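Quick one: the structure is below, and I'll ask about it shortly.
Left out: one protein chain. Kept in place: all the others.
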Amino acid sequence: MKKILVAGATGSMGKQTVQLVEKLPDCQLVAVLAPTASKSAEFGASVKSFDNLAAVNIATDIWIDFTTPQAVYENTKFALKHHMHPIVGTSGLTPDQTKKLQAIAQKEKIGGIIAPNFGLSAVLLMKFAQEAARYFPDAEVIEMHHADKRDAPSATAIATAKLIAASRNPENCSQTAKDSTARGADYDGVPVHSVRLPGYVAHEQVLFGGPGEALTIRQDSFSRSSFMQGVKVALSRVMDLPDLVVGLDQIL
Amino acid sequence: MKKILVAGATGSMGKQTVQLVEKLPDCQLVAVLAPTASKSAEFGASVKSFDNLAAVNIATDIWIDFTTPQAVYENTKFALKHHMHPIVGTSGLTPDQTKKLQAIAQKEKIGGIIAPNFGLSAVLLMKFAQEAARYFPDAEVIEMHHADKRDAPSATAIATAKLIAASRNPENCSQTAKDSTARGADYDGVPVHSVRLPGYVAHEQVLFGGPGEALTIRQDSFSRSSFMQGVKVALSRVMDLPDLVVGLDQIL
Amino acid sequence: MKKILVAGATGSMGKQTVQLVEKLPDCQLVAVLAPTASKSAEFGASVKSFDNLAAVNIATDIWIDFTTPQAVYENTKFALKHHMHPIVGTSGLTPDQTKKLQAIAQKEKIGGIIAPNFGLSAVLLMKFAQEAARYFPDAEVIEMHHADKRDAPSATAIATAKLIAASRNPENCSQTAKDSTARGADYDGVPVHSVRLPGYVAHEQVLFGGPGEALTIRQDSFSRSSFMQGVKVALSRVMDLPDLVVGLDQIL
Partner (left out) sequence: MKKILVAGATGSMGKQTVQLVEKLPDCQLVAVLAPTASKSAEFGASVKSFDNLAAVNIATDIWIDFTTPQAVYENTKFALKHHMHPIVGTSGLTPDQTKKLQAIAQKEKIGGIIAPNFGLSAVLLMKFAQEAARYFPDAEVIEMHHADKRDAPSATAIATAKLIAASRNPENCSQTAKDSTARGADYDGVPVHSVRLPGYVAHEQVLFGGPGEALTIRQDSFSRSSFMQGVKVALSRVMDLPDLVVGLDQIL
């Protein structure tokens, strides 16, 4: 039975994580950390509640973190130093902080995972796109989001384009017309197109073309509940990881 | 039995048209016009061959034109004046020439059709998009073509965007982020995205979004043989048209 | 200002309708009907609340009905007899009941609409599919729903297939292999395929194929909020309808 502490247990993702842990037969929720954890009626009597990091006086097997950019570094450091395998879904770690955490993990000989995106379909799309680009160097990315999304392209679409560019041999790419804005934004030579329409949620597709054939990979995120599948995968693997890896794709 | 003359009968589209006419039970190929028509072995003994317009000494029911931008105006004028219903697939008529031809058609009391695009799927897509825009004002166009296509966006995609813009009420449109080239080219407020990939032929899709739902219309042109379905529709209707209409959608 | 009564105002669809009416500048909610309407705190002081049909002592311009199969016939009859234009979204009317209501509407000289489906994208899909089938007689329907949906195919997919079959000329259809269950269920000669997967909500696509080209129409329903767009369209047109029509497509 894996003993689990959930940090950020009263937030939107944290609540879903608590529910997930309670349902999994090989996991046990033993503690939560959140500013108002001790006052919350959400957690069972057997669950220890801590209102701040300094109060935590327990070592679980796994530390799941859905907190804030301000808290995540100290939290993860604490987890590693107390030999709890961290699963970090909180965003905001700088590259420098990530490196420091990896150094601590190595010293303490404990593995964990930092995952900017727990959506399995998005992570698999990126993984497959990277692999396909070796055989289909010509690729374009189209992402589609609700009308209210302010930034374009989406961070995931940019990451996908860069992975494709890094994976393919640019010498094999076709020369195409690029002098119209209709051809999209260029990321390392990969055109990225952004659609913004009401009704849509969060969707991405990668189109590959080669002589006489085409390959398309598409993912649709209909709700944030999808992230729990990724957390589940992380829970099943984190205790076997030899170091602190970045990206869910590293363990798929 | 409708008697048909095919102008441009030795060209790529003209050849397919000749084959189509020969297969249709209610049509009869009686004459062809092409610079080398009289030397061609392609046409049956019963078919009259003319090498130039001045030589044409016959009046058929229908004149099908797949010639050149240089020839099409005089050809169509000739057809109208000799009371042959024209079906014009040749591009290159100026708006002014089109107006003059329509005036001649009116004076001669003869109908016909000028169609820039005989692809039924493309024409239906434009028709449906126009109609859908009344209920889904938020729309984007994505067209996908082979890597060698030089211009972007395609003429059909631009035409589609303009039809959508003219049909919808702009006051009902969502405000979306537009400050990235990833958002495509703007045609009357409708974003148009162009994908250029090897393997692809000619494809277009229109994406509509509204609260909680989406509507997508897509057409794929795999080969030019598709145009013959549009010619077939024109053949079945042209003799009933009261004037010289522009666009296959006018008779669907 | 159109005066509106909402029947079934405390149900899921009714609540959304009340919100919609309150937002529309040319509509005014003047009354609600629901078993517990008078006890509900949801409605403003200016709104009359009736707990049963017998209590209704007001005549509004429009009667919107999202009640139950048991109540809908008497409700609609009442509305027509008191010269309120009915917009009926409740399912369960038998063909016989519908005919009787249409006769009453004709006698009372009042128009209205009975709409089994207020989803604009679904209604437009059916309308376009019907039209496209005249030019593309070869068609197949694929509907995709969440894994819990018990029936297959969906009612809308069956309705779509039947509309296509009624609209096309079966003589022009291709002969295809039909001896495998992989070819789907046959509705008047149109294959219908049903996909059931978790994550999916409610989606339908119609695929048309002709020589060298294809046309695809797809609709996605992400949430029931989409129905309100259809109610909005009905609200804008119902007072001009000369009789009691069935199907939102009749007024698009």
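Letters A, B and C name the chains as they come in the text, with residue numbers starting at 1 for each one.
Basically, contacts are C-beta pairs under 8 Å (C-beta built on N, C-alpha and C of every residue); 3 or more make two chains touch, one makes a residue touch a chain.
Note that this is a predicted model, so its numbers are computed, not measured.
The missing chain, though absent from the view, touches A, B, C when the full complex is examined. Considering A:A147, A:C173, A:L215 or A:L241, the position touching the chain not shown turns out to be A:L215 (whole complex). In the complete complex, the hidden chain is touched by one of A:E74, A:E131 or A:D151, namely A:E131. As for the chain not pictured, it touches chain A at residues 119-122, 124-125, 128, 131-132, 135-136, 208, 210-226, 228-229, 233, 252. In the full complex, chain B contacts the hidden chain through residues 199-201, 220, 222, 226.
The chain not displayed touches chain C at residues 138-140, 142, 144, 147, 149-153, 157, 174-177, 179-186, 191-200, 207-214.
In this text, only the chains that are shown with their structure count from here on.
Compare each chain's C-alpha centroid with the centroid of every protein C-alpha atom shown, and the nearest one belongs to C. Averaging Cα coordinates per chain places chain A and chain C 40 Å apart. Averaging Cα coordinates per chain places chain A and chain B 49 Å apart. Chain contacts: chain A has residues 199-200 touching two or more partner chains.
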